[in-house]
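This structure is in structure tokens; I'll ask about it shortly.
Here the complex is missing one protein chain, while the rest keep their positions.
== chain A ==
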Amino acid sequence: MEPNGSGSDASRQVQVRFVTRLPPPLRVPPASMAVPSHLTRFGLSDIVNLLLKNSDPDHENQPFDFLIDGELVRMQLDEFLIAKGISAEKVLELEYVKAVAPRKQEDPRPHDDWVSAVDGSNSSFILTGCYDTFVRIWKSGDVSECTHVLEGHTGAITSAKFIDIRGVENEQNFHLVTGSKDRLLRLWKCDAAKRRGDPIRVGAYKILAGHTSSVQSVSVNPSREMICSGSWDCSIKLWDVKESEEDGDGNTISLKKRKVNSKTKESEDARLEGAATSTLVGHTQCVSVATWPDPDVLYSASWDHSVRQWDVPSGKETWTMVCGKALNCLDIGGEGSALVAAGGSDPVLRIWDPRKPGSLAPIFQYSSHSSWISACKWHPRSWFHLLSASYDGKVMLWDLRTAWPLAVMESHQDKVLCADWWKDDSVVSGGADSKLCITSGIEIQ
């Protein structure tokens, strides 16, 4: 660095060393080198690609992202150093990771109405709930194929979840739960056997009644034996599905009978109704989300502007955090699966750390959206990545290590109502344009 700087900024250089945790073919020699300080991540990416090509002529160029002290570089190198107050005299260690960006937009799966719920926890099937009261199961693959249609609800589906994914790979039964605006939860079972032709129509084997207003969200506990549901009646109800599964084993055959004779449906449904094992009361307004990430801990977000943590065995709330906005979505994940991400009636995605004592201020705030946030999901395996969907029609990918979104997916023409990760490298989202959009090729190591 010349102090008198008769040369332009281009002549300024920074000593850097590229390090990575990527597997060997993507490793560059650890020697330090001088690079122009006005480079952005694209320029740095070119350098890394060039180095890789030197050692391996077959290397294909690919974008990289660069981390300095655990923060993603999102501006010119010198600006970044000034902003962070890092000395440019020392050799700078640049850790590079594969850039996270969507690479492929798959054909949207058309629905008859707004897609309001989606679950991507199964690697070969996608579960969607729709405003036309049907729940659909889509098989992965290039062809948009709906394998099952679950019918029975009388209101729009608000939430749909796979309870058990054990048997899916073995082409056994699905076990599903759905919540709807008709105040009921329904449990479904259907076999995943592949069949050609029209989608299989399935009815619920059990109805979980108890909420007095529309069910907003359903969540399954880690042991896959209990589910919880949040509703407009301000309560969270816990339901036991293990037991009912045993009961239901005998009933799977009777499903077809019911389908044929729809007149007797009501009486049969009444027989198969289940009741809540317990109710958690405390919220004063609509419970928009309840998630159950830990066997004993349950989190809920509500329109009364609060996020609450519940101790399941005692049924008491153990932590309350008021954020000032009505909340629509909540997810637990990140570092130690303990960070709380929530979005609601404003364009800001906030992340709290409940482990931090004495502070209820969010540790991260992302405000690139322009309307309500309808969904947020942590990546199932990464500590840093999460996605958010908003009524402005955008799905955004976030990395905790930078304040800018990694990627903005504008595949929807209307509000995005739900979004989820799928197969670790794809994002599925449903919206008011009646489409299920799948964006794949998002590599997160």
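Definition applied: a contact is a pair of C-beta atoms (placed from the backbone, for glycine too) under 8 Å apart; a residue touches a chain by one contact, two chains touch by 3 or more; residues count from 1.
Simple rule for what comes next: contacts and distances are computed from a predicted model.
The chain that is not shown carries the UniProt protein name "Ribosome biogenesis protein BOP1 homolog", picked from "Pyruvate dehydrogenase E1 component subunit beta", "Response regulator 24", "ribulose-phosphate 3-epimerase" or "Ribosome biogenesis protein BOP1 homolog". Contact with the chain that does not appear here is found for just one residue of A:S213, A:T320 or A:Q413, A:S213.
Among A:D240, A:D346 or A:E443, only A:D346 touches the chain left out of the display.
Considering A:Y96, A:W114 or A:F134, the position touching the chain not shown turns out to be A:W114 (whole complex). The hidden chain makes contact, of the residues A:F64, A:W372 or A:W398, with A:W372. Those residues of chain A that touch the chain absent from the view are 114, 116, 131, 156, 183, 212-214, 232, 285-286, 303-304, 324-326, 328, 345-347, 371-372, 391, 415, 417, 432.
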